[in-house]
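Just dropping this structure here.
Every protein chain but one is kept in place in this view of the complex.
Then we have chain A:
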């Protein structure tokens, strides 16, 4: 049943131009004896302007999928296309350039630089890219995540939800083509989580941001446009705009 599900998924996603596309991607870890197939011949296209949630049991390859799609991890086989760029063929300089302009990341552990203020964290990608930083634009981005007031605070002086919103602002400040988020609400309480999800929804609806988000939380997955399910490194199911209960039920079937 897995193969038809994957094919069907590809077809449905293929109607609008893809922001990111994986073609037959596999990723293996380990040596000859104890090999782990974290991703096993995965083909998927994420349409421009869509918000896709990736779900699956622990160890099913969700993070690996995200890392491969974002060019953070080398693939063992297959191809990753980000618009017109082939990530699997890109060298480090090209990947760096893409990280500056086309790709944004948000992770469960917020990964802010502890020594920099919220504002400095947000402007860092622009500075690294050698771009002039307009104070107004930065304040705008911070305001859009509701943190204009706290811009001079350092990460440890912010709550988890606030730190995650700083991380989102940092990811968005370069106006990336795709935002990759790995359990962005995983470390947050439900109120902060809802706030973050609302923020992501605004970005999708407002500027047509493409988002690929790994999550364990059915409620978070239900905020996305569609949900795909991974198991043992393969895409096994998908659902378009499901309810949280529906997601939970499908996930239970996978894990059971």
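Rule of thumb we're sticking to: a contact is a pair of C-beta atoms (placed from the backbone, for glycine too) under 8 Å apart; a residue touches a chain by one contact, two chains touch by 3 or more; residues count from 1.
By definition in this document, contacts and distances are computed from a predicted model.
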Chain not present in the shown complex, as UniProt names it (candidates "ABC transporter permease", "histidine kinase", "2-oxoglutarate synthase subunit alpha" or "Anti-sigma F factor antagonist"): "ABC transporter permease"
Touching residue (missing chain; options A:27, A:85, A:150 or A:170): A:170
Touch with the omitted chain, as defined above, among A:33, A:136, A:156 or A:240: A:156
Option touching the unshown chain, where A:77, A:90 or A:116 are the choices: A:116
Touch with the omitted chain, as defined above, among A:27, A:67, A:85 or A:234: A:67
Positions on chain A contacted by the hidden chain, ascending: 67, 72-73, 92-93, 96, 99-100, 105, 107, 109-116, 120, 124-125, 127-129, 155-156, 160, 163, 170, 174, 187
